[in-house]
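One chain of protein is taken out of this complex; the other chains stay put.
Moving on, here comes subunit A:
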Amino acid sequence: MRHLYVHIPFCHRVCPYCSFYKHTPGNTPMAAFVDAVLAEAEMAGRDYDLKLDTVYFGGGTPTALSEVHLERLLTGLRERMDLTGVREFTCEVNPRTITDSKADMMRAQGIDRISLGIQAWDEETLRTLGRDHAPDDAEETFHTLRKAGFRSVSIDLMFSIPGQSLEAWRGTLERSISLNPNHISAYNLNYEEDTEFFERLRKGQYRVEEERDADFFYAALDQLNSAGYEHYEISNYARPGYRSIHNEAYWLGEDYIGLGPGSYSTAKDHRWQNIADTNRYIELLQSGQSAAQPGEALTAEQRRTERFGLELRTARGLPESLVKAPEQRMIRVLGEEGLLLVENGHIRLTRAGKPLVDSVAVALMGA
């Protein structure tokens, strides 16, 4: 087992588009929460042969934990797991949740990569998204992180947000580039079930416009490419040498273990989720039980389907060998239509094919 994910489900304010398991800290006993995660880490150490390459603290907002709790979590983790081989240790950060000393502590505890949730650089879009930071807050946080000396700082952006103009999006890309981050993630807004945005979409207040989505996608692709960022996954761009190793592991179908309430794990063709209820999670771990919920056993065909859906998203592409003989006709057809090309035994999407990954994947599966 080479990849570890830790889910910290706290946010000071819940964004109306987010579907991750999260909540405001409220009355959560933070010390008990940290203990529970550490207890789960200990369990994972017993159950799996951990040779960790990457660790990823996500949320929620990991930095919603106070410096004291976060430090205890990081120290505790190091005491229970061998992190010496870790090549990438990412922590998600939201603007206004970090101070110089907190950043220094994180750096000292081995975190070397930051994913900063900026989303947009204009106030109007930030308001639509329900973010509680102002553009200048985000910039300040970015400089704080740079000063602390993290190896890699990534910026998270979102596009095709209701009310967001293409100009505003280009402006957001420009200001991000001007900060010279090592990595940029650019996500098309997704209307996820059980979110307020989904409800507004359903009521007709918001609309999904495929053409608009495409225009925004290409704006990002072009602007980031010309600024020297490599498009290595549908929503991710990196300076050479700064791809996210942890996320690439997901896209290549590797196993990963998740700690914390609501986190997912995939190991040996099983996928499960921890109980998405922080209090229950703490109780279970306190009484020495696992927080894992019954999951699913993945068949070979299911895994193959996942590989199509994930690997086609990557710059490396999908091994051609995964396409069965009767399906190969479609490689030719889609190649002729300019959607993909085959190189070094891998099917890679072209500029036109990139935003059509799902349809291409389906077209290639099952003749």
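Annotations for the structure displayed:
Here is the rule we use: contacts are C-beta pairs under 8 Å (C-beta built on N, C-alpha and C of every residue); 3 or more make two chains touch, one makes a residue touch a chain; residues count from 1.
In this text, contacts and distances are computed from a predicted model.
A chain of the complex is left out here; the name its UniProt entry carries, from "Elongation factor 4", "Molybdopterin-dependent oxidoreductase", "Biotin carboxyl carrier protein of acetyl-CoA carboxylase" or "Xanthine dehydrogenase family protein subunit M", is "Elongation factor 4".
Across A:141, A:176 or A:273, the residue that sits in touch with the chain not pictured is A:273. Within the whole complex, the absent chain has one touching residue among A:2, A:80, A:313 or A:348, and that is A:313. Among A:75, A:190 or A:205, the one in contact with the hidden chain is A:190. Residues touching the missing chain, restricted to subunit A, are 5, 20, 187-190, 210-211, 213-214, 217, 234-235, 247, 250-251, 256, 258, 262-266, 271, 273, 296, 302, 305-306, 308-310, 313, 330, 333-334, 337, 339, 354-363, 365-366 (touch as defined at the top).
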